[in-house]
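Complex shown without one protein chain; remaining protein chains in place.
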Amino acid sequence: MGDRSAFKNFAESYYDFAYSLAFKVLGDYDRSNDMVQDSFIKIWEKRESIRSDGSLSPWIRKIVINKCYDHLRKKKRETGFSEDSRRGEVENLISSETSDGKLQDQEYSQLLDALTSSLSPKQKMVFILSEIEDMSHDEIADATGLTKSSIKSNLSHARKNLRNKIRNYLN
Amino acid sequence: MKKKIFSFNLILLFTFLLSCGGPDALVINTVHADGSVTRKVILTFDKDEFDLYDCQVPIDSTWAIEKILEISDEGDSTWTLTAVRDYANVDLLNSDYEDYGGSNERMNRWVVFERRFKWFNTIYRFSENIEKAINGIPPEQYFTVDELHLFYMPDDLLDEKKKGADSLMIEELEDKFDGWLGESLVKATLQEIGSVADKIPGSEIDVEYLNTKSSELSNLILEDNLNEYEVIDSVFGKGYYEKHQVVIDSALAVVEDQFDVAGDADKYLVQTMMPGELLSTNGYIDNDGNILWKVDGDCFLSSDYIMWAESKITNWWAWIVSVLFLLFVATGFIFRVKKK
Partner (left out) sequence: MTKYDEIINRLKGFAPEIRDKEFHIQRIMDRTMINSRKGNSIYDFIFGWFNILWLRRSLAAASVFIVLFFVFQQFVIVTRIGSLEKRMIEINTENILENQKENVIVNAAMFRITDEFNFTDSIKVAQKDLKSLVGSYRDLQKRYNELQDEIRYQKGEALVNPGSDNKIKL
């Protein structure tokens, strides 16, 4: 019981951080909660090997990213994004002049889907972690297990792809 | 006092001589792990005249008794009576000692059995105890360690030693013995005088002054030409005895009575066999683990005589449980390290 109550406190402390990261990658409420829950269950199973010297955030981030990455790879095989649906909404979001207005959850989800639909799971993951989460290449390599050259390459492809997409929407 | 030493030695001599007055006894205690004791008493005599109720230790008709007659080539007869009894616990043995009315009736004896569980081993301790007769000088305070070894040695073993390299030490011990005896009697008497004097109001006896003269008294007590009253007067001044006659005579009577407990003791031998492996004892031991003590007046004259032995039995089940526990803990830790 002592362990469980401590774990509950731990989950309450880090849930916001984990959910925020998962939603930014996946853009979906239900799936993000599922990934976060799966991540915390994995942490519970491996709780004895936790070394409590220092912050746990990098460690939690790594687990959440890996869970999301696995999901992206499975999802890519299952479904594909249709650019035609909700195109009008996306065009509004891209061409909107109010760049300081905060995006709502649904808006973020639509925008992310629109921009990254043609990216591979690896490209999408690298793009989100680097451009949106502002992680360094070293941090991305540590979290994903990818090599730095692979990260650079995938990031370059992703940026190129996104710029083309944005141009298409604006035109 | 001098007469007392002489008569004590004489009593010892006649006690030894007059096995015609009583058989020799060997008492064998076989101690069992459950605290029961099988006691075997072997009496040897030149006549078929065993008075069980007058034996050195308690025996009665309820014991299992067997008699053997041996006739040597010279026609000498030796009767051997063997009596055996099982005591369920030492309390029954102590009860027999309390009810005993034989030749050693005045000896206050008791046995103690202890069992201590120490997980890997169980330690057993058995002792036969005899209360001291007088408040004399304990042999441990008078004789050296080597001399004590000979002091308590059974006569038969001592006879063997006399033929060997220790014969000189044995002679020295015999010379020292009288000195010890005299000093013990003096000490006991002076102590008793002090005790009696305390109870009599108006007594002018200075006990501390008496004690300062104890060595003089001990030396004079061995003189043949003086009796104890003359000894007292020569040390403390003429007329001292007459002045304190009541106190001195009372004290002397008490000490004499106490002295007789040891002096009249009918000696015997005690052998003990302990359960398991012998650990330590103050007796004389052989390769089979049999332990032997002599019991005579010398042994318990001035100090409680404790004939003790300790042994152990290994608790193999505890070893197995401990090994299994250690294996379990080690395995748990190994699995844990591997899982990490």
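Should a chain be cited, it is by its letter among A and B, assigned in written order, with residues numbered from 1 in that chain.
Convention: a contact is a pair of C-beta atoms (placed from the backbone, for glycine too) under 8 Å apart; a residue touches a chain by one contact, two chains touch by 3 or more.
Because the structure is a prediction, the values reported are computed rather than measured.
Enquirer: Which residue among B:Asp76, B:Asp175 or B:Glu208 touches the omitted chain?
Expert: B:Asp76
Enquirer: Tell me, which residues in chain B touch the chain that this view leaves out?
Expert: Contact residues on chain B toward the absent chain are 13, 16-20, 23-24, 26, 28, 42, 44-46, 67-74, 76, 78, 80, 118-121, 154, 156-157, 159, 269, 271, 277-281, 284-287, 290, 292, 312, 322, 325-326, 329-333, 335-336, 339.
Enquirer: Residue by residue, what part of chain A touches the chain that was omitted?
Expert: 3-4, 7-8, 11-12, 15-16, 19-20, 23-24, 29, 32-33, 36-37, 40-41, 44-45, 48, 94, 99, 102-103, 105, 108, 111-112, 115, 131-132, 134, 159, 162-163, 166, 170
The criterion applied here is as follows: only the chains that are shown with their structure count from here on.
Enquirer: Which whole number of Å gives the spacing of the CA centres of chain A and chain B?
Expert: Measuring from centre to centre gives 94 Å for this pair.
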